[in-house]
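The excerpt is restricted to a subset of chains, each kept in its original location.
The first chain written gets the first letter, and so on, giving A and B; residue counts start at 1 in each chain.
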Amino acid sequence: MANATSRIAADIDFDRQGRQSGYLRAPLSRNTSGWGIVEIPITVVKNGSGPTVLFTGGIHGDEYEGSIAVSELARTLDPAAVQGRVILMPAVNIPAVLNDTRLSPVDGRDMNRCFPGNAKGTFSEMLAHYLDAVILPMVDASVDLHTAGHSGDSIPSTNMHHIADPVGMARTLAAAEAFGAPYNVVFAGVDEGATLTSSVERRGILSLGTELGGWGRVNIEGVRVARRGLRRFLHFMEIVEAAPDDDDPKTRHMQVGDRACYAFAPSAGTFEPRNTVGQSVRAGDPAGFLHFVEDVDREPVEVAYQRDGILWMSAGPGRVARGDTVSVVMTDYSGGKV
Amino acid sequence: MANATSRIAADIDFDRQGRQSGYLRAPLSRNTSGWGIVEIPITVVKNGSGPTVLFTGGIHGDEYEGSIAVSELARTLDPAAVQGRVILMPAVNIPAVLNDTRLSPVDGRDMNRCFPGNAKGTFSEMLAHYLDAVILPMVDASVDLHTAGHSGDSIPSTNMHHIADPVGMARTLAAAEAFGAPYNVVFAGVDEGATLTSSVERRGILSLGTELGGWGRVNIEGVRVARRGLRRFLHFMEIVEAAPDDDDPKTRHMQVGDRACYAFAPSAGTFEPRNTVGQSVRAGDPAGFLHFVEDVDREPVEVAYQRDGILWMSAGPGRVARGDTVSVVMTDYSGGKV
């Protein structure tokens, strides 16, 4: 059994009724602590019967809004109000969270490129394996909360992949509407197959992702959308009875499909964008200008949009490397395969 | 003579008429290049008689708006339109600029804590010495362009220190109005004495600083303010005749004085702010909440403003360390010493 082979132990019992909070204990030898342990926070709230939902934040260490919202819900969710089970992991990749970086400082890996993981692999692979092999088999629906981190900014939004089964597709679109971010993006994934979302989908679990901001800052609106969305999602799953508030957010379904939605930096330089996320843009207009402040007399290079739409993501750090994505444009969802 | 002792050579002649662009050649031994050179871009535009102005960007490597505006002006300023001399250095601390960090990767130093520098010291100290000992003696007015970098965000603004001499003070306030950022902040400096501004002021040179954004992104409005401000400043100095545009920006004079203007993080954590820069805030209201997503069951800590005013700067990276500044509030300038 996959569970048996993980080196990670949980000090909570996933089957017990009520609220438990504690830590996964993941072994990590250090030079001064041969039996060293990394503690990964986890809260389980279980009551009566009903589905199991997994909320994850901090798969990347510099994406804060989800971590804050999941952590807050973990402290405040009343077991009595729950029918089913909620597993809350606000800071999954804790070495990266404490290091404030996307990649883990332990093994230099992007944890969201390590799935389905490896129980005998590096720390990130071991952790990915635990989620895939131990946690996911218990789960009916998953929301994995991200932002653009230090890579750029994103307009608060949920996202999902196209699903071949029309029932599953419809239900996921409905779940996104329930979450209630301003936009929901159906997209062809980046590096599919190695992400948590891929593992979730492989198991046929209802799956949502989010992008709630970026630039390495905490987006105030992003936190608000996450807080409300998590509670609304529990209501959608019929785990809690009451929706979190009276307002009725409208979600616009969008899509990001082929490579024309993306603009890339043709070389290293300082990228000055012309738009912020959420603005409407037009093909042929400048996405921005690449400046070469290290060279005298070298003219800036214009990078153009290749599609009309709304700006989903934009470059973050002013200094970009060759090949970096500097903008992603989304268009209204056409209803088909992306 | 200080000039004579610098190991840095310029391949331009500061006294020649017309436009020259080239590089300072600063020696830096590498393991594979014993006579290695670091090239620092510099443009000098000189015509007729008139004062000398120095525009500097990139003292910190992750503050892009000033670098872009100075670089653009260096490529486009018409010598025929100039009366006097303009020295433009868009990427002073080039090792940090190419590394996209505040600190220099060569010696780990913050160049803006190295002034007046040392011709025999580390690379950053050698560079600071060149500016102080070789460049500044030629200069009548200086604008050093900064942002909050990755440390946070700032509302586009100029800044200056209080000057004892009323004439100098009035002239600097007028220069700030000419630059035309939305705000101009008179403040008691951070780490005074070791900054470029300190070196400038020690020599009695007219001095302005700027804060034009931050969060590690290029602030679109910040670039616009810088572009317009540099040209307007040249007009103020009577170096160029025409002001850059017709609009007449209004600058509000503010001040940041004692420690009550600042709020600090009492411990390490994830800081969720409640305001963005430019908003009005009130003493006692929460500046934000420090979350501990790595701990289950630990309550967030509120950090409060201690003064009414407008938010000048706010925390950048979501993850803050103990002692980090998370907000700086400015109030209307009272006219006296700050």
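We take it that a contact is a pair of C-beta atoms (placed from the backbone, for glycine too) under 8 Å apart; a residue touches a chain by one contact, two chains touch by 3 or more.
What you are looking at is a predicted structure, and each value in this text was computed from that prediction instead of being measured.
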Size of the entire homomeric complex in copies, 2 being in place: 6
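One rule holds in what follows: only the chains that are shown with their structure count from here on.
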Euclidean distance of C-alpha centroids - chain A vs chain B, Å: 35
Chain A residues touching chain B - in the complex, by the definition given at the top: 21-23, 39, 41-43, 57-58, 61-62, 64, 67-68, 70-72, 74-75, 90-91, 94, 97-98, 100, 150, 152-153, 215-218, 220, 223, 270-276, 291-297, 299-300, 315-319
